[in-house]
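I'd like to ask some things about the structure below.
Yeah, one chain of the complex is gone here, protein chain that is, but the others are all in their spots.
Then we have chain A:
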Amino acid sequence: MSPNTSSSTGKDKLIVDEEEVLQAVILADSFNKRFKPLTTHKPRCLLPICNAPLLDWTFESLALAGVQEIFVICRSHAELVKTAIKNSKWSKPGAGLKIVPIVTAKETFTPGDAMRDIYTHGIITSDFVLVTGDLVSNIRIGDVVREHKERRKTDKDAIMTMVVKQSGVNHRTRSRGDSAVFVIDPETSKCLHYEAVTGYPPKKYASIPREILNEHPEVEIRNDLIDCSIDICSVEVPSLFQDNFDYGDVRRDFVHGVLTSDLLMKSIYCYIAKEGYAARVRDTRSYDSISKDILARWTFPLVPDDNHPGGHSYEHLRGNKYIAKDNSVILSRTCKIGNNTLIGSKSQIADNAQVIASVLGQQCIVGAGSIVRNSYLFDGAVIGPNCVVEHSIIASGVHIKERTRVERGCLIADGVVVGPQAKLAPFSRLSKRRQDSDEEDEEFEDAEEEVKTATTEDEVDSELEDVEANQDPEALAKLGPGTNAIIWPLPTVDEDEDIDELEHPDNQRLMRIGDNASDLVLSDPGSITSSGQADSAVISEFQQEVKQSLDRAFAEGHSVDNAAVELKTLRMASNVSLRLVREAVIAAIVSRIKIMAGGGIPQRQEIASMISRWGGLIDKIGGVDPVETVEILQEYCASSDRLPLFGQILAALYQDDIVDEDDIRAWHGNSKSQGQGVKPTSLQDNYNKCWVTGAHMIKQFDEQDSDEESEEDSDDGSESRDPVVENPVTKELPSAGANSSEENSCEENSDEEDEGNTDEDDSE
């Protein structure tokens, strides 16, 4: 393969030959849709920022760095880009730059695809500068290149140097939605780990591989760097993209992949720029902040009054106001121009109009009494009288008619007419209806129409069609009678579509102009360990109240129904689970059963009377779940001194039809009933005792079935045969048998048929 050989010889040459031509590659496509619909007819790199196309700013930055040969990789609207390059001042002979546009296939969807395209073109002969077509920078990239080459002499595996700018975490130019944590060796500034950070949903943890500490015991974790997307790459970078065809993004895939790969053995370095300015227009929000940075002269010497990439000349006035120098700007005597404002030539600002912290293109008109604040008007935009435009981007040729209100975050594409008296909702995105767009386009920018490739046309058209087909007439009506606009829908997530987290609408909100995203929860308050305790506070309060309520009910002899109503109300108020209510009721009832000294018949009577009086309450609290009732009874008995009464109480509940045979069997079959997994092991014994009691009761049921004994008999039997209990139980209940002769009041009857019991035991 010829490109391969040429590039490898180029690399060898580099080390020998210092006088290498410095190449740069500009990825002129954004590969995302954050500027839609502004970019339906124009690539992002040709959008003006401070009245000069982004691409020109990028050329300017590269020229400053001493780059001699530039390849511009374009995809959508490639012909437009080509024309722009042809007309650029940098293409003139004597500019010292050789700019070569390269059109990639329509299937180029990611920067990674573009890199693979570069590889197949075989244009790269030495270390090169990789930037995006939306860069604004005054960083001396030449120094970085020199540093990179120096490093390459000693470390052949250093394939890339990323330029990052030191700032603060919440710097306005630092993207909140798409930033990164860099782990850097402070001595060599080698990048050891790259952790992409997406703004929403907020990332909670940065995971730093422990193994990097083996070789680099002391590292810096930087969360305050602006990634300028300026990379000094070695010739093998395109081939690495070629080898790893799944690399899409340069950062999230390539850098991450190289750093985590055990096979590649390549290293990537960072260049932390402490001085200078560099930033990318990644989204509308950074468009806003970078415009402000330019106006505030952070990009010096690239400022509107000097070195303006568009070749305009502006006069710099106090308060960072810039007015075109050619005396063509017409400012009314009563208009107000705020700080940080740029006004292009031939613009007119009428009486009492206010333009604050905004950028106006050429031939813009702001009508009388209108207010334009924090907004960006491209060439030829017309704002009628008494309008308000806040925090929006208004593309060229837009006409906003009188008394229209454009709320923050609106993007209005070329040639749209809105109003009069329209009210645009915040974050509306408008573009021109296609039918009439065809005609007007020919008037306005006929060049564009001719050169557009068929493929991009199709793509755009299909999307436009979609949007046009789904217009809401009511919303359209609000845009005023004279409108030719269509409204782009709010971004939504298609359930089936596998959308990138980065491009998720919620995350994109962090990148929108004018969106402060105050309703998104971005801060991470830390793990909430307190919630459990808060809940337990609610629960204990509830239990307290239930106890009081039942105390009253018992003391004053309320009816079961009244008590139930009171409980229901309490439950609603505290919003606790039904089980808690049941627990409270059972605990209340059981705790009121007096323990009779002698046991035997008086005890049974006590239980029977209590259950018959209050047992009904258990099923009247809002739900019936007898199995749970038995469980709770077991739980309560196991942990209280009522343990010996478990059997009798269960029998009484059975007697009163609160639980029936099947429920007891179901409970008995449950593994938890045997005390498995019960926390204090001391309680496990008690659980087991209860379970054994239940087991006997079930045997008894079985016998009843077979013997067809009457219920009464069995009951009588249970009273009288206390002592006999000892026999079957001794094995399993050595202690329980001793201290509670009548706990097993129900199962005693089973003794009559010992053989039956043992069978039962075996089967279980």
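The rule is short, and it goes like this: a contact is a pair of C-beta atoms (placed from the backbone, for glycine too) under 8 Å apart; a residue touches a chain by one contact, two chains touch by 3 or more; residues count from 1.
Here is the rule we go by: contacts and distances are computed from a predicted model.
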What is the missing chain called in its UniProt entry, if the choices are "Translation initiation factor eIF2B subunit gamma", "Putative lipoate-protein ligase A", "Histidine-containing phosphotransfer protein" or "Mitochondrial import receptor subunit TOM7-1-like"? "Translation initiation factor eIF2B subunit gamma"
Return the single residue from A:Leu97, A:Val181 or A:Ile586 that touches the missing chain. A:Val181
Among A:Asn32, A:Gln68, A:Asn223 or A:Ser639, contact with the omitted chain is made only by A:Asn223
I'm checking contacts with the chain that's been left out. Which of A:His121, A:Arg172, A:Lys203 or A:Lys620 qualifies? A:Lys203
Suppose we count only contacts with the excluded chain; which residues of chain A make the list? 168-169, 181, 183, 186, 197, 202-211, 213, 217-224, 523-530
